[in-house]
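Up next, subunit A:
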Amino acid sequence: MPLDNVVFWVFAPISIAAAVGMLVMRNVIHSALFLVVNFGCIAVMYLLLDAPFLFAVQIVVYAGAIMVLFLFVIMLLGVDRGDVRTERLFLQRPLAIVLALAFLAEVTVAIRAGVGFSTLAPQGFEALQPTGNTQAIAEVLFRDYFFPFEVTSILLIVAAIATMVLAQRKVRAVTQAELVATSEAEVAS
Partner candidate 1 sequence: MVETLTSHDASVLWVIPTLPLAISMLNLFVGKRLGRWAGVLATMAVAASFAVAVASVADLLSRPAGERLASQHLFDWISVGGFRVGADLRLDGLSAMMILVITGIGALIHLYSIGYMAHDERRGRFFAYLNLFVFFMLMLVLGANYLVLYLGWEGVGLCSFLLIGFWSDKLTNAEAAKKAFITTRIGDTLMLVGLATLVFKFGTLDFVPIFGAAPTVLTKDAATVIALLLFAGAIGKSAQLPLQVWLPDAMAGPTPVSALIHAATMVTAGVYLVIRSHVLFEISGVALTVVLVIGVATALFAATCAIAQVDIKRVLAYSTISQLGYMFIAVGMRAYAVAMFFLVAHAFYKALMFLGAGSVIHGMHGEQDMRQMGGLRKVMPVTFVTFAIGALAQAGIPPLAGFFAKDALLEVAQHTGRTAVYGLGTLAAFLTAFYLGRMLILTFFGKPRSDAAEHAHESSPLIWIPLAILAAGVAFAGVLELNPEGKLTSLLDPLLGALHDAGGLPFATLAEIAVAVAVVALAITWWIYGSGRIDPNAFRARMEPMATAAQHGWYVDRAYDVVFVQPAKALARMTGEVLDAKVIDGAVNGVAGLVQRAAAGGRLIQTGFVRTYALVLFLGAVLVLGYIGVRV
Partner candidate 2 sequence: MSGHVLSAVIFLPLLGVLGLVIGGRQITDAGARWITLLVTLVTFSVSLAMLGRFTAADPGYQLIEQASWVPGIGLQYLIGVDGISLWLVLLTTFLFPISVLASWTVTANVRRYMVAMLVLETAVLGSFLALDLILFFIFFEAILVPMYLLIGGWGGERRVHAALKFFLYTMAGSAFLLVAIIFLYAKAGGGTFDVRTLADTAATLPLATARWLFLGFLVAFAVKVPLFPLHTWLPDAHTEAPTAASVLLAGVLLKVGAYGLIRFNMALFPEASKHFATPIMVLAAIGIVYGAVCAISQRDVKRLVAYSSVSHLGFVVLGLFAFTQQAVSGSVLQMVNHGLATGALFLLVGMLYERTHTRQLDEMGGLASVMPWLLGFFLFAVFASAGLPGLNSFVGEFLVIIGTFAISHWLGVAASIAVVLSAIYLLWSYQRVAYGAVRDEHRGLADVSAREVVVLAPVLALLLVFGVYPKMLTSAIDPATARVIEHVAPDHPTTVVTGVEVADEGSRG
């Protein structure tokens, strides 16, 4: 068994298990940590797929930055005491699972028809990137995707403004009376 096969069959189940773990854990922090594990596994997959740059970015950006942000917010809000996991919506869970399975089946059918289950990746991927993956990516990025790359800057500005707007205390905090009114409305319904 080739190494990459072994790696795949080791990390794929782990990533699935981690995803399951994320879904079932009572404590949000545990879930977040499982998600980090999952991201790590995916990073390994990137390695298998000859994308070392993305492997690094995945670890740094996702596991390192995004998930830390998540954890930070969880701590900030203090909602880490474990969630109520009872389902109050009729048929929500069974439907979700059935639909997800159906979705998976549909995707599988399409992949089987479009790619084939035994198709292997072609050779010569390294030849495309003589000066290394990062350099090659940069070339594509700044040649073909120069403009989209610029556009991401607007996206990030918007994100920054959004955070500023939402984080500002200028938003009138909810008054006690309003809270009561809201909860009463809830009860009434």
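Behind the choice of candidates: all candidates are chains of the complex that A comes from, given by their letters.
The rule we apply is simple: contacts are C-beta pairs under 8 Å (C-beta built on N, C-alpha and C of every residue); 3 or more make two chains touch, one makes a residue touch a chain; residues count from 1.
Not measured: the values here are computed from a predicted model.
By the touch criterion defined above, subunit A in this complex contacts candidate 1 out of 1 or 2.
Considering their complex, residues 89, 92, 95-96, 99-100, 102-103, 105-107, 109-110, 113-114 of subunit A touch candidate 1.
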